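The complex is shown incomplete by one protein chain, all other protein chains being positioned as in the whole.
In order of appearance the chains are A and B, and numbering begins at 1 in each one.
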Amino acid sequence: MNVPTEHLLALAAILFSLGVLGFLTRKNLIIVLASIELMLNAANLTFVAGSRAWAAEGVTGGSPLQGPIFSLFVILVAAAEAAVGLALIIALYRLKQSVALDSAGELKG
Amino acid sequence: MSQQTVAAAFEIFDDAASVATAPLLTIGVGVLLYLVCDIVPRLRAARGLAFCGTILVALFFELRILGADVVPGLVLDKTFHADHTTALFGCVFLLGTLLAWAYSVGYYHASKPFKPEHDALMLGAPAGMMLMVGANDLIVFFIGLELLSLPLYCLAAFKRSRIESVEAGVKYFLLGSFASAMLLYGSALVYTASGTLSIPGLLDADLSSSTAVAGLALIAASLFFKVSVFPFHMWVPDVYQGSPTPVTALMATGTKAAAFGFLVAQVMPLLPPSGAPIVAVLGLVTMALGNLGALVQSDLKRMLAYSGVAHAGTLLLVVAGGMAGADAAGALNATLYYMVAYVFTATGAFGLLALMEADGARFTKLDSLRGLAKSRPGVAGAMALFMLSLGGIPATGGFLGKWFAFSVLVDAGMIGTAIIGALLSVVALGYYLRVIVVMYMQPASDVEPAPTTQRPMTAGIATIVCGVFVLATGLLPSLFLAPLAG
Partner (left out) sequence: MAETLFYLLSIGAIACGAGVIRARMPLFSVLCLLGAFFCLSGIYLLAGFQFLAVTQLLVYAGAIMVLFLFVIMLLNLGDENEIARQSGIALSGKQLAVAGTSAGVFALIGVLTAGYGIAPVETASTRASGIDELQTLAVELFSRYMLPFEAASLLLLLTMIGVIAIAKRQRAGEPTHTGAGFPWTKEPLDEESTL
């Protein structure tokens, strides 16, 4: 694949922006959680782009490997975060019968 | 191949690495031990011993590093480091966790389920903090951050039957994972620009490209969120107020200390000196907003949350001073000293709130403290001491912490910033003293229910420990500074 690194980075930036937009504008907690996953994927794509670029530069040793390794850790943490987020959503739903962010508004001041 | 791998693993895990990671391994083993104690019915009575024992053994390993002349330094292929500073940070994390746990005993009697799970999560938290402070590689830092954050998200929502607590958990989780995503994207951009994730590698690399600057800005922003600095301070009052009070104590002290430890020790040298004025302004705005927010609060827990924001602002001024050219070691020591004093003071203050809540005072309104000096002189006296230390009155740890912080600024030539910061600290005295006035000068109202007599012994011991440390940091600073000088 002979695609310039810039294009991979631009794709990642677009996906990250979409995630941020979803995080800031949506009220449904499940969709907000999905937006966070999208942002994490954008980060992973950036790691891949960086690693590929440095491998192509002919850098040897651990440097090109650090990207995919960080990506693996990100996938692991994304799974854990999704589990915690969904558990919190269940707990909130049990008390409020709703998964909308607006329903989380008891604390004010 | 497999033999080679095993050999490589043994080679990299040398003696220095085992000394440096001993406290972390202890926590890992301790969590498993605690869970075994919980599962086996005959061992159930020994869970408290397992918790305290784990913390004390880990503390012993940290003190061993602190007392040794030769520190492990950079270990595990330069991904982690342990020296006197990180060891002292580690001691503070472990003691802070132990104190928060001591206050949690008897706190949950109204929403009691899953107390062993609560304790297991709490026991894991200091491992994350130690990883964060010792991290010399962004991967290690990220895993440490998540190891601290994910249990805290769960703990914040632990009073599952109370909507405030679940909401606090949801809010903390959403904003925390947003900050994590920013940290990751920032790290990825920095990696793309420089080809490395290790901090020593980044120090050597050229970070002037626009990609690297954007990445560093994102990393700094996510750290600012973690330490609740303006404009990310909005979540703090809600989350701190809604969470169970012992968890708030851990959140307010541990997360802040660990994130500032990493920020000052590792990230600060990477940031360009030209950013110092921006950081200084952010710090001053944070102080002002925290103090103003605290002044108008009638809820004590919320007031302490805003006060935590103000303290984060003060520490951010130290970061600004370090960026502007103050001695890096001096800035780190000032941060450390400030954090030692703050951890014990804030844990004590939040802990006393937890004690009163457990005693039956369901609300943490300032008015419910009226006449406390008469009804419970011990609690009132301890609370007064913590308030004085938070306000920075001489002879308490808070005063010396502020003194060291502002001298870093003077050292960097930022006299104006130091003066404004000091003035804002004086404003803060207003609301701290108001608590003392309410406790000592105002008579108890009749409608308040009489406190019950259920007083866990552990909370009393924890209060005494906090008080002793607050006074010791105020009166005997050499005790804490001596190991750092060597």
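Convention: a residue touches a chain if its C-beta (ideal position, glycine included) is under 8 Å from a C-beta of that chain, and two chains touch if they have at least 3 such contacts.
Fair warning: this is a prediction, and the values are worked out from it, not measured in the lab.
Engineer: Could you list, sorted by label, every displayed chain in contact with the chain left out?
Structural biologist: Among the chains that are shown, those touched by the missing chain are A, B.
Engineer: Among B:16, B:57, B:214 or B:328, choose the residue that contacts the chain missing from this document, as touch is defined above.
Structural biologist: Spelled out, the listed residue whose C-beta touches the missing chain is B:214.
Engineer: For a quick check of understanding: of B:84, B:115 or B:171, which residue touches the chain that isn't displayed?
Structural biologist: Per the contact definition at the top, the residue touching the missing chain is B:115.
Engineer: From the list B:76, B:94, B:267 or B:400, pick the residue that touches the absent chain.
Structural biologist: Once the missing chain is taken into account, the touching residue is B:76.
Engineer: I need the residue numbers on subunit B that touch the omitted chain, in ascending order.
Structural biologist: With respect to the unshown chain, the touching residues of subunit B are 1, 4-5, 8-9, 11-13, 21, 24, 27-28, 31, 35, 44-49, 51, 76-77, 79-80, 105-106, 108-121, 124, 127-128, 131, 139-140, 142-144, 146-147, 150-151, 153-155, 157-158, 160-161, 169, 189, 192-193, 209-211, 214, 456, 458.
Engineer: Footprint of the hidden chain on subunit A, which residues?
Structural biologist: 1-11, 13-22, 24-28, 30-31, 33-35, 37-38, 41, 44-45, 48-49, 51-58, 62, 64-65, 68-69, 71-73, 75-80, 82-84, 86-91, 93-94, 98-100, 102
Rule of thumb we're sticking to: only the chains that are shown with their structure count from here on.
Engineer: For a test of understanding, state which residues of subunit A touch subunit B in their complex under the given definition.
Structural biologist: Residue list for subunit A touching subunit B: 5, 9, 12, 16, 19, 23, 29, 32, 36, 39-40, 42-44, 46-47, 49-51, 53-54, 57, 59, 63-64, 66-67, 69-70, 73-74, 77, 80-81, 84-85, 87-89, 91-92, 94-96, 104-107, 109.
Engineer: Report the residues of subunit B in contact with subunit A in the complex, numbered from low to high.
Structural biologist: By the definition above, subunit B touches subunit A via 138-139, 142-143, 146, 150, 153-154, 157, 160-161, 163-164, 166-171, 173-174, 177-178, 180-181, 184-185, 187-189, 191-193, 195-197, 211, 237-238, 241-242, 297, 299, 302.
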